[in-house]
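Omission of a single protein chain aside, the complex is shown with its protein chains in their original locations.
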Amino acid sequence: MTPDTEAKISESFASQSLMQTLGATLQSIKAGRVEIAAPILESSKQQHGFAHAGLTFSIGDSAAGYAALSTLPADHEVLTTEMKINLLAPGKGERLIARGRVIKPGRRLIVVQSDVFALHDGVETHIALMTGTMLPITPE
Amino acid sequence: MTPDTEAKISESFASQSLMQTLGATLQSIKAGRVEIAAPILESSKQQHGFAHAGLTFSIGDSAAGYAALSTLPADHEVLTTEMKINLLAPGKGERLIARGRVIKPGRRLIVVQSDVFALHDGVETHIALMTGTMLPITPE
Amino acid sequence: MTPDTEAKISESFASQSLMQTLGATLQSIKAGRVEIAAPILESSKQQHGFAHAGLTFSIGDSAAGYAALSTLPADHEVLTTEMKINLLAPGKGERLIARGRVIKPGRRLIVVQSDVFALHDGVETHIALMTGTMLPITPE
Partner (left out) sequence: MTPDTEAKISESFASQSLMQTLGATLQSIKAGRVEIAAPILESSKQQHGFAHAGLTFSIGDSAAGYAALSTLPADHEVLTTEMKINLLAPGKGERLIARGRVIKPGRRLIVVQSDVFALHDGVETHIALMTGTMLPITPE
């Protein structure tokens, strides 16, 4: 991963207004691995007071997408074409952490996985397993 | 569907703070079919200015979940156990509309589908196909 | 769809040895829609005597793939990149019928759906809902 790619990921993340609305932050960028965290805000909950699955999905999808982008030249983009989420436990606690990684890099398609954890009193619980496909977009 | 179930769905929706954050509204509740809409707010976008996939997922998942709930007695709940989204087109326009429906009702599991559309200058474009499984929760 | 495409689909189907092993037959080819059927052979069962999910998946995936291929020029191929199956009911009866169709055609990716039915004493039961993504392969 070049410094250009890293700068580009930070810039792209900063321009996603939903990530700001959710309070999400980019925690780390490595080649093929990206971590995003978000507090479980009062404004991000479902009807029982836990993190909404929409929050879990949003940061898990972004972490996976940027993990894919980290394997491409700095002038490329990626689009999520499909993503499946299996919810394993309620999003209970103060904070969610999504760890995305590339399972299979590629020129035409990149297969990715994200694991999302809830942090509660210092203990991480695995709350979601996500697998999906990212489509690299080459500059014209 | 009893009036109790309908009232319960409206109340549950109102208590999901993420739905309010996203500006989502419950458009209609019928037996096995629920529609939820949301404007594409400045605060709900991805890096290219379109609706974030997290917004699409959030309202599609909720529409599917409430469609499942509409087939159950008023004292039940549902949980999403898994949901897959295939993204078909960018979320471009003023507003997203999610139409959830029950494919297979059940006592132990309910299989659901949601189709999400973007409304742009009065024209609806199909932007996402979602299929998932809801788990009915019986009161103890 | 050109006659060339139709001939090519029949030929490709005939060259899939697993389809012959399962006794599957190509029932109809229309633009964007393909139907494949298979008897529930003694050799295609799971431990309770019903159709094995592997049989259901195999014909559902093939029906979806050929539905995608029917939308492309005759010199193209398709590959399944991902496919999700929700099983709705046991595969009980004499015969399975898979109906594949294109949800979203495309040059880079084609989103498809298959519905699989079990035929028992003349009655069709919906046993599986499948959604997936096909990758068109252009001749070099």
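To keep things simple, chains are lettered A, B and C as they appear, and every chain counts its residues starting from 1.
Just so we're on the same page, contacts are C-beta pairs under 8 Å (C-beta built on N, C-alpha and C of every residue); 3 or more make two chains touch, one makes a residue touch a chain.
What you are looking at is a predicted structure, and each value in this text was computed from that prediction instead of being measured.
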For chain C, which positions touch the chain that isn't shown here? 12-13, 15-18, 20-22, 42-47, 52-55, 57-58, 61-62, 79-87
Sites on chain B contacted by the missing partner chain, in the whole complex: 81-82, 84, 108-109, 133, 135
Residues of chain A in contact with the chain not shown: 84, 86, 88-89, 103-104, 111, 113, 126, 129, 131, 133
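Here is the rule we go by: only the chains that are shown with their structure count from here on.
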At the place where copies chain A and chain C touch, is the share of residue numbers found on both sides over half (same) or under half (different)? same
Measuring centre to centre with CA averages, how many angstrom lie between chain B and chain C? 29
Whole-Å gap separating chain A and chain B, where each centre is the average of the chain's CA atoms: 21
Rounded to the nearest whole Å, what is the centre-to-centre distance of chain A and chain C, using the mean of the C-alpha atoms as each centre? 33
I need the residues of chain B touching at least two other chains; which ones are they? 84, 86
